[in-house]
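Omission of a single protein chain aside, the complex is shown with its protein chains in their original locations.
Our next item is subunit A:
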Amino acid sequence: MEPNGSGSDASRQVQVRFVTRLPPPLRVPPASMAVPSHLTRFGLSDIVNLLLKNSDPDHENQPFDFLIDGELVRMQLDEFLIAKGISAEKVLELEYVKAVAPRKQEDPRPHDDWVSAVDGSNSSFILTGCYDTFVRIWKSGDVSECTHVLEGHTGAITSAKFIDIRGVENEQNFHLVTGSKDRLLRLWKCDAAKRRGDPIRVGAYKILAGHTSSVQSVSVNPSREMICSGSWDCSIKLWDVKESEEDGDGNTISLKKRKVNSKTKESEDARLEGAATSTLVGHTQCVSVVTWPDPDVLYSASWDHSVRQWDVPSGKETWTMVCGKALNCLDIGGEGSALVAAGGSDPVLRIWDPRKPGSLAPIFQYSSHSSWISACKWHPRSWFHLLSASYDGKVMLWDLRTAWPLAVMESHQNKVLCVDWWKDDSVVSGGADSKLCITSGIEIQ
């Protein structure tokens, strides 16, 4: 442990070898070396950068993160080894990855009222729902540009989702669904190709009525045939979208065009109304969030402190987990797209593994927030990264491999109400300060 015989406590050294799965220009020679054990990840990052510079003079310094046995190093190396009980005698394998951190803060998109819903599943547009009853579509780009304003709801928008997440050929023409506190869901169609200077005003082509209280959340089936919605009336309703798309293709577009052109005020005359195909009953309180990760499986979280898994074809509840807190957000993702992340009426973000038999204890708990958690979202591709937004005005980026947040985005001045990933490397979040904030440049391999 004291190679040169000069070692005192301050200069204890550890034998390490840097390995990585990064592409070749960022690989360092696999020889082991002795580094001081009091280094933190910044010191280790310097060493790696130095090694890279030795082999490639053009290398630009960048931060790295280091993993030991699948856990991110967040303290001094020796402390970490003691805390984890890892022997310092052996050569330590340090895997380094690019540090995940937001690099760029884009201009916030201003709204007229609280931004309560955001969807970033379309790579060129962002969908936001607002408390001023309008749904807006924002085009990606450096300048803030609102392309469409969807009007028709009479209450605050609580949830808005793209239905079509198709290939590039259809990106300019998409369908949307929104849920609102006026107890209705509305389906919308937008054609992004036809655009002029002003935002296009669009009306809904179909209204889905049936909930007797505020709709809190909508979610789209991955096969894009159905949507589901959770509401304050304690029920989850499933709606069929596909047939309405087909039969409505001809007339509703013309209807909408006419309406848009003539700017007539909303009238119920020609609008299609849809009814729920089925209702899932089981929750005893407000169903605050529904997600539909798999065509046959639906998850819902409620203020009755439970997360439930539903089998869609049979409409039966297949798994229930009670956590003791009223839940506001839920997302399915992570390892094998099976982990359940949920947050609610306390500052703790919890992650459960429903595959684990016989245990309802969360496998991870992250408690760096200081108020209710309003939204959480897994990264669409990464198994480890997820976002959480809280009423304390912070959006946090988490890595499952460490208990500390990777990044804290404090771009909001008030409660953050919604958050989503956008284009895999950006975070869009809306809050009670009436802004849509976009944080980009988050590189996740």
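As a working rule, a residue touches a chain if its C-beta (ideal position, glycine included) is under 8 Å from a C-beta of that chain, and two chains touch if they have at least 3 such contacts; residues count from 1.
Just so it is clear, contacts and distances are computed from a predicted model.
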### Query
Any idea which of "WD repeat domain-containing protein 83", "Ubiquinone biosynthesis protein", "Geranylgeranyl transferase type-2 subunit alpha" or "Ribosome biogenesis protein BOP1 homolog" UniProt assigns to the chain that's been left out?
"Ribosome biogenesis protein BOP1 homolog"
### Task
Consider the whole complex, including the chain that is not shown, and state which of A:Glu93, A:Asp240 or A:Asp346 touches that chain.
A:Asp346
#### Entry: Among A:Gln285, A:Ser368, A:Thr402 or A:Ser440, the residue in touch with the chain that has been omitted
A:Gln285
### Task
Give the residue, chosen from A:Ser214, A:Ser235 or A:Ser388, that touches the chain omitted from the document.
A:Ser214
### Query
Which residue numbers on subunit A touch the omitted chain?
114, 116, 131, 156, 183, 212-214, 232, 285-286, 288, 303-304, 324-326, 328, 345-347, 371-372, 391, 415, 417, 432
